[in-house]
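Got a structure here, written out as structure tokens. Questions coming.
Just one protein chain is left out here, and the rest sit where they should.
By written order: A, B and C. Residues from 1 in each chain.
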Amino acid sequence: MKNTFGSSVSVTIFGESHGKMIGAVLDGIAPGIPVDEEFIAAQMDLRKAVGKISTARHEADQVQIVSGVFNGRTTGTPITLIIANQDQHSRDYGELAYKARPGHADFTAQMKYHGFQDFRGGGHFSGRITAGLVAAGAIAISALRSKGIFIGTHILSCGGVEDRTFGDLRADIDRLNASEFAVLDEKAGASMKERIEAAAAEGDSVGGKLETAVIGFPAGVGEPWFDTLESVISHMLFSIPAVKGVEFGDGFGLAEMSGSQANDPFRAENGSVVTATNHNGGILGGISSGMPIIIRSAVKPTPSIYKEQQTIDMRDMSDTELVIKGRHDPAVIHRARVVVDSAVALVLCDQLAGRFGTDWLVSE
Amino acid sequence: MKNTFGSSVSVTIFGESHGKMIGAVLDGIAPGIPVDEEFIAAQMDLRKAVGKISTARHEADQVQIVSGVFNGRTTGTPITLIIANQDQHSRDYGELAYKARPGHADFTAQMKYHGFQDFRGGGHFSGRITAGLVAAGAIAISALRSKGIFIGTHILSCGGVEDRTFGDLRADIDRLNASEFAVLDEKAGASMKERIEAAAAEGDSVGGKLETAVIGFPAGVGEPWFDTLESVISHMLFSIPAVKGVEFGDGFGLAEMSGSQANDPFRAENGSVVTATNHNGGILGGISSGMPIIIRSAVKPTPSIYKEQQTIDMRDMSDTELVIKGRHDPAVIHRARVVVDSAVALVLCDQLAGRFGTDWLVSE
Amino acid sequence: MKNTFGSSVSVTIFGESHGKMIGAVLDGIAPGIPVDEEFIAAQMDLRKAVGKISTARHEADQVQIVSGVFNGRTTGTPITLIIANQDQHSRDYGELAYKARPGHADFTAQMKYHGFQDFRGGGHFSGRITAGLVAAGAIAISALRSKGIFIGTHILSCGGVEDRTFGDLRADIDRLNASEFAVLDEKAGASMKERIEAAAAEGDSVGGKLETAVIGFPAGVGEPWFDTLESVISHMLFSIPAVKGVEFGDGFGLAEMSGSQANDPFRAENGSVVTATNHNGGILGGISSGMPIIIRSAVKPTPSIYKEQQTIDMRDMSDTELVIKGRHDPAVIHRARVVVDSAVALVLCDQLAGRFGTDWLVSE
Partner (left out) sequence: MKNTFGSSVSVTIFGESHGKMIGAVLDGIAPGIPVDEEFIAAQMDLRKAVGKISTARHEADQVQIVSGVFNGRTTGTPITLIIANQDQHSRDYGELAYKARPGHADFTAQMKYHGFQDFRGGGHFSGRITAGLVAAGAIAISALRSKGIFIGTHILSCGGVEDRTFGDLRADIDRLNASEFAVLDEKAGASMKERIEAAAAEGDSVGGKLETAVIGFPAGVGEPWFDTLESVISHMLFSIPAVKGVEFGDGFGLAEMSGSQANDPFRAENGSVVTATNHNGGILGGISSGMPIIIRSAVKPTPSIYKEQQTIDMRDMSDTELVIKGRHDPAVIHRARVVVDSAVALVLCDQLAGRFGTDWLVSE
């Protein structure tokens, strides 16, 4: 299964950067969930380009729901969300039909699709395809909220600047979900934007790290093998373009700890079981513990830069140089965070429906 | 699908730490591949406990092949590998029937399995279950080698000590596959062992990082969505107990780079296309580029430590203390590396059979 | 996985009878296959209503390809095919919001979707949803033809009238694919139409049997367990509305034979192996033998009839009567045959890509 993810709740995505339409089919979501088109539009806006630190391409990204919603609620059958592409400047891409952009998928696409791929704007590899994921994810996020499960992602670092770490999770998540540039410390955010603009000025780009928290997720969901919660979340996250690392809890930091530091002591609190620390990020043995799920994703710098680069001409696989023109983001990290929220929400809906049944998301 | 992973080539694992048998069913592997039982045994030995830095539990771990191999070769039908458990000291585990060990899956298992789980020695969550994966993986590793694809993993860091990074990959992989304690720098290895022993002496434990290289893997394998090579490899790796982070190429390091640093320039070399650097770890857009695949995994410290820990009594979810007895590893990183090799090999066989057909692994 | 079928090549369908759009996403099909929009349109026409023996609803059924095709060829990424609904008369369906039509899915939909389903015109259960399958199937049929694999289906019986059985398969298949009302014996076809019209005149409906032949399919494709060719084909066929029986070769007839009658003797012929008879329908042990694959499907009579029927009012689950109004087919068998062709083609493309690799459908 390629462009379809999930079992109980699944999402199929389609489209190319410069094709007619992109979109997603969201299947298996419980019937009766209210679908808030304004919320979908708001999520789409979070993914969109913003000001000087983003691409000059502007898409309305209006989501049209063409199936699976009736009288404002999910029917339980496939929800199809389509988004027309409008602002394609395909004339910008001529030379890129045969010169492989370093850091991009042009060369690997050539090896897989033998030249038949739609190369314009990265085609099906474009970050633009995440728009369908965000549209589908908005419905998943709404469904989770109605069950008391909340997700928020901030830019933990960007261009060498660090945001503060999570504190009061409920308040932080609310704050992030209301922010266009998702940081917990506004000063850090301002510095990050400066770094992005500085990179843009040099024709270069920056990456960063995203940190995601999920609260309210019930204990006992996941598997010991092979569908651990970490497995299924990372599977989804690594399909977001530019993500090159995923960790849970203290992640790579755990590798440097001793067992006595890393073990989270259990204790009873108000009738439920919590841990005093959360180094394991809410997941033990692949199964949720009821503690907040903490995920960090590494996002590589945008590979579209304006500096001259060494590459190959794919017509004869000979050496050549490339200077990329066109409209590109000097950073995508601030746009990627809503993609991560959406992706995680889709995975969690699938897990919950599989564990508690297909009606769980709407039952009281 | 829970304990089954893969599509064209799949592996199903079963068993509990103190049950009768553990094992695996390897399905979909091409017919006609020679099965070398000595190599399987050698791989099992690499996973086994070694000296002072490992558990005192000793298992023969003799793999019995009960189906799918005929006249010394794979038949193409399911290969079932079983391993009898022998050295169980279940009497050691009495109190652990109801006290949740911090850092372990005892509490989450209780939330999922409602007390019916086999708690002895961690049951189905035990690292012991990886023995089945190593047995199945040995056949996958052999198959890959016959196609010129080689995998090796070293302990990149342990207890604060760093190994040198990969150099000549072919030589390094050969060296690692012949080593019991897989490091590239023997001095670093000696220091790591000292740290493990020191932790053991304190009743504590250490974790570490593993770095894996795959060479000879063809370009053009993987998917842009959702089964990117990173997605499927991380899915598998995160089901190995104790793995809490996975990254590809420079991974989290890429988040700190600029695009001009991170982009790997292409160039033609001896009739094929290579990149001058390999920050992306052999994967672009979710698809292999033909460059070495580089993976790093974070392994948390063994949660079984001998110090007193705060926890809960699961009979009434009340606070209590726990002192773990029994036989445990002060580190598993040196045993985990062959598990990682095996796991990666299984994923790659699945990808190759899906891409090039079910006979590819044996065709010339 | 619900509305998605297949692994190497998969199809996802969506839409409701009276929603905005219906369609399909075809994924995993090899890159480089020419896409003939005229052929797609011709296949859509075969599925459409014809004259007095079909519904008065008329839909243009114009298929719009919005992704996955570039310069007239498949790219290898998801092909999205959408069809706008136009001729909805939703006012016809008022009472059917709460009265369950016997033989239809209204009651079972209520039990699954709790009243949130789109009940108009059968919603997602409507035969109209097969339009997406036919559009996707047209691409699969084209791909198979370029590899010398041909599929044809005739109405073996309808309203008690029997068509002649298959003779020269290549000629019969060509004839069927050029026929609007697919029979091998035109007189039988004329009689069938009379029976359909007679049923229509009484406000009743008829069913029938379809017989499908596939020629040119290579030997050695399928699995002994659980994905036998019969398993995967029947899985797909039983999701076509109204199909209630599927058999291969002599099917239920085999139950009455002796082994010496049923066994197909092998013999060498022109360098390949054939069987003198084909009682097993080209499949032995779940795997293709290279002989023609023969499939028969039972199609129940259209449940929408104009006679008064006993049923329940789903608002309080009380007894009531129902007289269906609106526009309905007195038979669907003549429209179902292209759905069966399409469905079978999709399954076979998946099997071939899984067996021989994702590029097989275009390689020479």
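Here is the rule we use: a contact is a pair of C-beta atoms (placed from the backbone, for glycine too) under 8 Å apart; a residue touches a chain by one contact, two chains touch by 3 or more.
Everything numeric here is computed off the predicted structure, so don't read it as measured data.
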{"item": "Omitted-chain contact residue, chosen from B:Thr12, B:Gln43 or B:Ser205", "value": "B:Thr12"}
{"item": "Listed residues C:Gln86, C:Thr108 or C:Thr165, member touching the removed chain", "value": "C:Thr108"}
{"item": "Touching residues on chain A - with respect to the absent chain", "value": "7-8, 77, 224, 354-360"}
{"item": "Where the unshown chain meets chain B, residue by residue", "value": "1-4, 7, 10, 12-16, 19-23, 25, 27-28, 31-32, 64-68, 70, 73-80, 82, 112-114, 116-118, 123-124, 359"}
{"item": "For chain C, residues in touch with the removed chain", "value": "1-5, 7, 13, 100, 102-105, 107-109, 111-112, 124-125, 129, 157, 160, 199, 204-209, 219-228, 230-232, 234-236, 238-239, 241, 243-268, 271-273, 275-276, 279-281, 283-290, 296, 298-305, 307, 309-312, 317-319"}
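Rule of thumb we're sticking to: only the chains that are shown with their structure count from here on.
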{"item": "Innermost chain, taking as reference the mean of every protein Cα atom displayed", "value": "A"}
{"item": "Between chain B and chain C, centroid-to-centroid distance (C-alpha), Å", "value": "45"}
{"item": "Distance from the mean Cα position of chain B to that of chain A, given in whole angstrom", "value": "27"}
{"item": "Chain centre separation in whole Å, for chain C relative to chain A (CA means)", "value": "38"}
{"item": "Residues of chain A engaged with two or more neighbouring chains", "value": "1-4, 7, 13, 112, 124"}
